[in-house]
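Excluded from the complex is one protein chain; the other protein chains are retained at their positions.
Note that the chains take the letters A and B in the order they are written out, and that residue 1 is the start of every chain.
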Amino acid sequence: MEPVAHSWEALRWVVLSPLAGSVLIAAAGRRLPRPVVGVIGCLSVIVSFLVGLAGFWTLKGLSGHDSLSVPYLADILYRWMTVGSLEVNVSFALDRLSAVMVLVVSGVSSLIHIYSMGYMAHDKGYWRYFSYLNLFVFFMLLLVSADSLVLMFVGWEGVGLCSYLLIGFWFTDGEKADAGKKAFIVNRIGDFGFLVGIILIFWNLGTVSFYGIAEAAPRLLVAGGGLATAIGLLLFLGAAGKSAQIPLYVWLPDAMAGPTPVSALIHAATMVTAGVYMIARLNVLYLLAPAAMLTVAAVGALTALYSATIGLMQNDIKKVLAYSTVSQLGYMFLAVGVGAFSAGIFHLMTHSFFKALLFLGAGSVIHALGDKQDIREMGGLKEKMPLTYWTFLAATLAISGIPPLSGFFSKDEILWMSFSSQQGHWLLWLVGAVTAGLTAFYMFRLLFLTFHGQCRADQHTRSHLHESPPVMTLPLAALGVLSVIGGVVGIPEALGGNNGFHHWLAPLLGNENGAVAMAAEAHRYPESVEYLMLVVSVAVALIGIGLAYKLYIRQPEKPAQLARSWPIIYQLVYNKYYVDEIYNVFIVQPVKLGSTYLLWKFFDAGIIDGLVNLTGSLVKGLSRLAARLQNGYAQAYAITFILGVALVLGALLW
Amino acid sequence: MIVGLQQLLVLSALLFTIGVAGFITRRNVLIMFMSVELMLNAANVALVAFARHSGSMDAQIIALFVMALAAAEVAVGLGIIVTVFRNRQTVNIDDVSNLKW
Partner (left out) sequence: MAGQFFFYLFAAISVISALLAITRKNPIISAVWLVACMMGLAVIYVLTQAYFLAAVQVIVYAGAILMLFIFVIMMLNLKTGIIGQMRNLGIKFIGLVLTAIILRQFYTAIKGTVSLAVPASVVPANFGEAGAVGELLFTSYVYPLELMAVLLLVAIVGALVLAGKERP
C-alpha cells in the first residue's frame, strides 16, 4: 500500500467551518435573534458536509488508477511543532476511511442541528447550546481528519470537553452538572492509557503520523510481541473510556442528563464512535498484536451482552437507549477485535443513522409530553404522533437486525465475521447472537410501551399531546430513510451484492496480510454456512420481537409477575448490577480520602505551605536580628566601621 | 638629618588607635568629638611624613586642606551639639538615638 498525497486546500474548511460558527455565535449570539443563531449553527455544519462531499467525489475520481497506490487529499494548515525527531503539524488527511467518517459526522450533525432549532426553541441558553454544539462538531471533525495521533488526541480531548459542557448544559441542576463531571473524569482515565500508548508508539516507531505508523510498525515491532500488545491494550483503554466499554462505560447512562439532541449527536452518532475509528485507523498495529485484538473482541462482546441485560429493565426512555448504545458499541469493538475493520465501520455508520433517529424520536416524545421520560407513564402515542411513530419503528426494526434494513446487513456481517474470521471464535458469535435477541426484545419493549396500548399519561399531559413541528420531524424522516436504505452499500457477496463498502475501505484496512486473511476466511467456510448464519440472526431477532409482543401487548401483567417471582435477579439487574455503588466504595471514596488527608492536609497544607511559611518566618527572624544593628548609637556604628577597616586591612595585607 | 618614615608612621598609627579607642569608649559626647580630632591629626602626620620622604609638597597641601576641613567640621558639629543639648535640658538622653529602628 503506497499512500500518495494530493494537496487540496479546501479540506481545511471541513474542520474550520464549525469552529467559525462556534466562535461567531459565542461572540454575538446573545444579541442576535434566535432564528439567526440557529441558522448560523446549522449552516456551518452543512458547509462541512458539502465540502466533505466534494472531497469524497474528488477522492473517488483519483482512485482506481492502480491498485497499489492509495491516494488521499492532504492539507497542511500550519507547522505546529518540530522537536527533535517529533514533527507534528496541524494537517488534515482525507482518505477513504476519514471520508466516510467525515460524511457520517457532518451529515448526521447537520440533521441534528436542524432538529435542535425546534427542540431547544424555548431554552434560555439557546445561543450557548449552538456554540457548544458547533465547537463539538469542530473537534470531532478534527479528530477524524487528523493525519497524526497527536492532532487526533487534540480532537479527542476536545470532544471530551464539549461533552462535559453539553451534558452539564443545565448546570444549575446539581445532578446534571455532576453527570458532566463524571463523564469528563472517567474519560480522563481512558485518556491516560491513550497518552501512554502514543508515547510508546513515538518512542519505538519514531513517528506519530498514521501513514508513518502503518509503514514503520510491521518493520519495527515484533508480531505478537509484548510491546505491540501493550500498545494495543493501552490504546484500547482510551477507546474504552471514550466509547463506553467495560469498565469505563458508567458515564454514558448518566450523560442522558443533557439535552436529547446532545445525546443523539454525541452519545450515539459521533463521539462514542471515536474509539472504534481509532482502532480501525491503527489496524496495522493491532494486526501485530493478536492478544490485544482478542481482548478488544472479548470486552466488546461482554459489554454488548452485559448492557443489553441492563437495558431490559430500564424505565427511562433515554436510559434504555443509552444502554443500547453501549451494547451496539460493543458490537463494533467485537468486529474490529476479530479483524473485521470495515464491518465495524459499517456498523458505526448504520448505527449512527438509527440511533440518532431513536434519540431524536425520543426527544420528540419527551417534547410532546412536556419533559416526561418514564415509559411507564406513556403509551398509545401512535395515533397522536404518527411521523414520530413510523420513523421510530423503522429505527427499531433496523437496530433489531431485520432485513432489508441497514442494521441487518451491518450486524449480520459482524456476527458472521466473529464466527468465521481467523481471529474469530464461535463463543464470540454466540454472545453476539444472544445479544441480538435481547436487543430486539428490549427495543420492541420500548416501542410497545411508548407508542402502543392505552395512554397511561395523566389528563393534563394528554391534552397537550401533539406531533412535533416540521423542523423536528423532517430530520426524523431523513434519518428514517437512511436507516432503511443505508445498508445498500454493504450487501455481502453471499446475497448477491458486491459489498462496495468493504471494497472501498479495503486498501486501508489491513495490510496485505489482513486483506489476504479477509479473502482467505471467506473461503474458510462454504457459503452454505454463511446462509445458515443469516437465517439464525433473523430468527433470533424475530424471537425477541415475538417475546416482547407477548409480554407487553398480549399479557401486560406478566412482566410484573416475573419480576416478583425472581426478586433477587430483578433487583440486581434493575440496579445496574450495583456497579456505580461498587465503584464509589472501592475507587471514589478511597481516592477522596487519600486526596483529602494525604495530599491535601499532609502534603499541600503541611509540607508545601509549611515550607513557604518557614521561608517567611526565617526571613522575619533574620531581619529581626539584622534590625538590631540599627540601634541609633553612633558608637555602635563606629565599631562597625572599624570592623570594616579591620577586614579590608586584613585582606590587603594577606 | 631626616626623621625615619617608619617612626613617623608608627606615631601616626598610635595616635589613630588612641583616637578610635577614645571614640568608642567614652560616653561624653564632647570627648568623643575630641577623639575624632585626634584621628584627623594622625592622618595629617602620615601625610607630612610622606611629603618629606617623597620630596613633593602635594601631601602638605592636602594636610592643609584637612586642617581647614577639620575646622569647618568642628564648627558645625559643636553647633549641633549645642542645639541638641539646649533642647533637652534633662539628663539621660538615651533617646538621642532617634535613628534607631
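Structural remarks
Keep in mind that, in the parts below, contacts are C-beta pairs under 8 Å (C-beta built on N, C-alpha and C of every residue); 3 or more make two chains touch, one makes a residue touch a chain.
Predicted model only: the values in this text are computed from it and were never measured.
Not every partner is drawn; the one left out touches chain A at residues 631, 633-636, 638-639, 642-643, 645-646, 649-650, 653. Listed here are the chain B residues that touch the chain not shown: 1-11, 13-22, 24-35, 37-38, 41, 44-45, 48-49, 51-55, 57-58, 60-61, 63-65, 67-76, 78-83, 85, 91-94.
To be clear about the criterion, only the chains that are shown with their structure count from here on.
If you average the Cα atoms of chain A and of chain B, the two centres end up 90 Å apart. By the touch criterion given at the top, residues 20, 23-24, 32, 96-101 of chain B touch chain A in their complex.
Those residues of chain A whose C-beta lies close enough to touch chain B in the complex are 627, 630-635, 638-639, 642.
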